[in-house]
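Before anything else, here's the structure in question.
Missing here: one protein chain of the complex. Every other protein chain is in place.
Now for subunit A:
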Amino acid sequence: MFCLSELEDTVRVPPSDLNLPLEVAIKKALQKLFLDKVLSIGLCVAIYGIKSIEGGFVLPGDGAATYKVVFRIVVFRPFVGEVIAAKFKESDSNGLRLTLGFFEDVYVPAPLIPTPNRCEPDPYNRNQMRWVWKYGDDEFIIDDSCQQIKFRVENISYPPVPTERAEDAKPFAPMVVTGTIDDDGLGPVSWWEACAPISDDED
């Protein structure tokens, strides 16, 4: 979910921005530094506001002014155990990949897809595999026709920045969320909408 976090940092305003009002220049520098970056507290999606600005000294040899700024940011910070709504992005033999739009590294590995299931080549997309859940006599396909897929966060990892990467490697993901859809109320929302509530007597 999203959280508000207070931070303090040293911000450098380049000479080209020194004609802007101070708050605007600092906000611009903060956005460049933090927006879309993964910090230990989460993925920064917006600068909420500035609480205080101090300094403005120009260090020797540098044309920029340096300020000490206390500010708050809005971060996306998944919690283990949290249920989050997402959309389908792609799938392969390892499992599903879901996306939130601004964050695309949610993976549901094969063991966390409800069983019995099977993985078959996608007839609409030659390069993709798709997953199908078999429940009784019905079969439910997981693909991008699913409007909303709810998953529960099982794990969050922060891989270290690689020092060397192959030319065609996938873009580096600084935060990777592993989720499960194998539980009540999880998975594509359409799976549950058609359900009638079960009364206690039936058990």
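Here is the rule we use: a contact is a pair of C-beta atoms (placed from the backbone, for glycine too) under 8 Å apart; a residue touches a chain by one contact, two chains touch by 3 or more; residues count from 1.
We take it that contacts and distances are computed from a predicted model.
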Problem set entry | Which of "RNA polymerase Rpb4/RPC9 core domain-containing protein", "Yippee domain-containing protein", "histidine kinase" or "PRELI domain containing 3B" matches, in UniProt, the chain that is not displayed | "RNA polymerase Rpb4/RPC9 core domain-containing protein"
Exercise. If the hidden chain were put back, which of A:Leu4, A:Ile141 or A:Val176 would touch it?
Worked result: A:Leu4
Problem set entry | Of A:Pro109, A:Pro159 or A:Gly185, the one touching the omitted chain in the full complex | A:Gly185
Seminar exercise, completed: Per the whole complex, from A:Pro15, A:Gly49 or A:Pro121 the residue touching the absent chain is A:Gly49
For this session: Using the touch rule from the top, list residues of subunit A that touch the missing partner.
Result: 1-7, 24, 27-28, 31-32, 35-36, 41-42, 45-52, 72, 74-77, 79-83, 85, 100-102, 150, 183-185, 197
